[in-house]
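Starting off with a structure, shown below.
Apart from one protein chain that is not included, each protein chain of the complex appears where it belongs.
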Amino acid sequence: MNSAASRSGRWVDIANPTRFLDLAGRLLPWLAGLSTLALVAGLWMSFQAPDDYQQGSTVKIMFIHVPFAWLSMMCYTIMTLAALGTLVWRHPLADVSAKAAAPIGAVFTALALITGSLWGKPMWGTWWVWDARLTSVFVLFLMYLGIIALNRAMDDAAKAARATAIITLVGFINIPIIKFSVDWWNTLHQPASVLRAGGSTIDGSMLRPLLVMALGFTLLFFTLHVMAMRNEIWRRRITAMRRIAARGAERGRAE
Amino acid sequence: MMDSHTAFVAASYAAAALALAGLVGWIVLDQRIQKRAMRDLESRGVRRRSESKADKKS
Partner (left out) sequence: MMALFVRDVRLGLRAGGGALVAVLFFLAVIAIVPFAVGPDLKLLARIGGAMLWIGALLASLLGLDRLFQADRDDGSLDLLIMADRHLLPVTVLVKCLAHWFVSVLPLVLAAPLLGLFMNMEPKAIGATTLTLLVGTPAITFIGAVGAAVAVALPRGGLLVSIIILPLTIPVLIFGVSAAYGAMDASAAFLPPFLILAAITLFFAVLGPIASAAALRGSAD
């Protein structure tokens, strides 16, 4: 939240990677501290929360499952914005942001699937249902992995950035279509055993820990994202510096 | 009934903790590698192009 707000506010300022590094250095301790604080508080609150009369203690899985699912979508949205930044504005940081976000998003999506599966086993009696929502998240996970694989396969950073950005954008346009088609497909073969978990009404005693956990994980995501971006900038600088050093050594030998 | 469910709750929290710890560990390790490489290059007197313009060394 924090870095997103300042990013849109002082867009031009942070375009300079050096400025970004300065800002990241100042911001990171706060982000890390706040996310630890929120996560600890959220954990404590979720253990204090009462069990659901229908779902028993498994409702506690919700407190981590829902934030993971929400972050898996938010991360893809950030990557799409970054892809637009790469293609339209050729923003130097957009590509770094997209590249850093992909593995983090993949981990969060995987966790959403794993925790959902662990929630489904006691509730539905099976690890996996081809439910519309599960299937969509699974497709999202596959897309994360494809994007990471594509980015890693290319040596030239600038070309990899463009290629990944295009695939990310096409994927983003496709997500509503996939969601719609999976919904359609699911109504065709509706499995009988699926129990619609819970209702739309969540009690306040459940909602509060959930919100705190969501906030904590969102802060954690931004902490990790900024750290990974900083790593990526450093990595590129080091590659550039090595190249200069090698060229200098060559010139020295020639003289 | 309740007891068998506790295992699932514990497993999901453990999986989340493990995966996130792995992610954090990976990023921190990466950061340490980059920082060390940076220090190494600087100690050998290699500068970035934007910096070496300011003070012409060699």
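Miscellaneous remarks
In this document, chain identifiers A and B correspond to the written order of the chains, with residue numbering beginning at 1 in each.
Please note the rule applied: a residue touches a chain if its C-beta (ideal position, glycine included) is under 8 Å from a C-beta of that chain, and two chains touch if they have at least 3 such contacts.
From a predicted model like this one, the values you see are computed outputs, not experimental measurements.
Looking at the complex as a whole, the chain kept out of the display touches A.
Across A:I166, A:L211 or A:I244, the residue that sits in touch with the chain not pictured is A:I166.
Touch with the chain omitted from the figure is made, among A:L23, A:M74 or A:L87, by A:L87.
Hidden from this view is one chain, which touches subunit A at 87, 139, 142-143, 145-147, 149-150, 153-154, 156, 159, 162-163, 166-167, 169-171, 173-174, 177-178, 180-182, 184-185, 188.
By definition in this document, only the chains that are shown with their structure count from here on.
Inter-chain spacing, taken between the CA centroids of subunit A and subunit B, is 16 Å. Residue ranges of subunit A in contact with subunit B, taken from their complex: 51, 56-58, 60-61, 64-65, 68, 103-104, 107, 110-111, 114-115, 118-119, 121-122, 220, 224, 227-228, 230-231, 234-235, 237-238, 240-242, 244-245, 248. On the subunit B side of its complex with subunit A, the touching residues are 1-2, 4-6, 8-9, 11-13, 15-16, 19-20, 22-24, 27-28, 30-31, 34-35, 37-38, 41, 44, 46-49, 52, 58.
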